[in-house]
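What follows is a structure written as structure tokens; I'll ask about it next.
Missing here is one protein chain; the remaining ones are kept as they sit in the complex.
The block that comes next holds subunit A.
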């Protein structure tokens, strides 16, 4: 979970992980396509201040998943909106047309937008900006699995960068169930053949779950195990995010 060390190649070469080989994941002793351990996350990389025009922004890279989030506001709510003595949060998640192996429509992702809204809503102190709206726009540049968790973590970092008051950072991690194994932070290949998944977004310092989704069939002990895995990983992820924020503020001084 350490920050990605910066040995950048001089010229760009696409990362060689998108091979079309279809591995059978049902075998007893399979290894994950990218060679990670089952309970090992991808190296996380965060950088704040990616967009100049926004009040706050962040860029996140988890393996092949690359996301950029910009935050605008607090600014005046649209005229049509009624008076509200607490602030409003408006979230939008969209994919670029080249984010997925098959060229997509590049349109808004409604489900993810709603999920992002609910995941962040509990962490933001909406009372601190009455009558106004904060817009959160997330753009998935490359989809490499666990897109929504990366978007949520990155968005909370962008909110912090914008100086929006929050109770805590929001970190998010998902776990996939593949036959009997629980694998954390799945990549697209793993997500496509998963038997179930848990996604948790939480505020690690307050130890509170803000959003939770489970798909597939789970027994109670397995759910406990999966949730604990997610929560531990969220705590670690939050440390990486915090150090990124600290770095940014140190370099400003």
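Methods note: a contact is a pair of C-beta atoms (placed from the backbone, for glycine too) under 8 Å apart; a residue touches a chain by one contact, two chains touch by 3 or more; residues count from 1.
In this section, contacts and distances are computed from a predicted model.
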I want to check something: the complex is missing a chain, and I'd like its UniProt protein name from "Gamma-secretase subunit PEN-2", "Ribosomal RNA-processing protein 42", "Nicastrin" or "Urease accessory". "Ribosomal RNA-processing protein 42"
Looking beyond the chains shown, say which of A:119, A:164 or A:240 touches the absent one. A:119
Would you write out the residues of subunit A that touch the absent chain, in ascending order? 110-111, 114, 117-123, 177, 191-197, 202-203, 206-220, 223-224, 227, 231
